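Yeah, one chain of the complex is gone here, protein chain that is, but the others are all in their spots.
So, subunit A:
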Amino acid sequence: MAEAHAPLLSLRGLTRRFGGLTAVDGIDLDLAKGGLVSIIGPNGAGKTTLFNLVTGLDRPDAGEVRFEGQDITGLSPERLAGGGIARTFQLGRVFGNLSVMDNVLIGAHTRLRAVKPAVPVIGPLLELGLALLRPSSVKAEEERLREEVKTILARFGERLLPRIDQPAYSLSYANRRRVEIARALALKPRLLLLDEPTAGMNPSETTEMQGLVAELKAEGLTILLIEHKLEMVMRLSDRVIVMDEGKKIAEGPGEEVRKDPKVIEAYLGHGLSGTAEQESAA
């Protein structure tokens, strides 16, 4: 274990350029174990690109990412998932033709042990053999994970459980977002990145989602959150980071950041202040 005060996740000078555009420009960030940090900012500020850099879907041009004290910069998403980093996607990336159950089981993929022996070279062939022969250890593992999926789905009340065998493409938009979060939870993440979990949800659904995230935080899960709905951000975050045009323009407790003239300007300049007021009034 790393020393007690070392952050779970820390970014130093993280930078990503696309041609002439610097989408993420020298971002520093520390996230303590059990903490919740929100990233806000106008559209195109580079928030999702930052998530991609942390989860390995994109590689930074400069800077480093440390997770539990180890340098994980540029590792593949597969390895980072194995290391306990789970994320949801802004536009919702459920597996459309898979049932709700199978979608969430994919979330538990990195936790398969019995069917995926950690043997070099012939490991994949053993996996194929075990999947076909299905000894009792493999069956038991699959059964245990299926039970666990039901427990996870139960967190969403009656939203998903009755639809457990339906293909994800048949779900409502809000339910697809829920499936994504369920899938992320099935990984048993040590770090959860949520990219606009309430996008496209109505106020009551948003409140429900806010309750769930608060619950996860109370259970000790470390969370990095991108969110436009400021009410939720203010309530849940230990700290808020404001990004604009790739740069961090403010950081601190929610109330402080909210009054920062640079933040107000960034939002006003991009015509998003209306959203902010609306949300805080809700």
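In this section, a residue touches a chain if its C-beta (ideal position, glycine included) is under 8 Å from a C-beta of that chain, and two chains touch if they have at least 3 such contacts; residues count from 1.
To be clear about the criterion, contacts and distances are computed from a predicted model.
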item: Name per UniProt, for the chain absent here [options: "LLM class flavin-dependent oxidoreductase", "peptidoglycan glycosyltransferase", "ABC transporter permease" or "Heme lyase CcmF/NrfE family subunit"]; value: "ABC transporter permease"
item: Selected from A:His109, A:Arg155 or A:Lys247 as touching the chain missing from the view; value: A:His109
item: Residue touching the undisplayed chain, where the options are A:Leu36, A:Val65 or A:Ala81; value: A:Ala81
item: Subunit A residues touching the omitted chain (full complex); value: 55-57, 59, 76-78, 81-82, 86-87, 89, 93-98, 102-103, 105-107, 109-110, 112, 115, 124-125, 127-128, 131-132, 134, 142, 167, 169-170, 183, 187
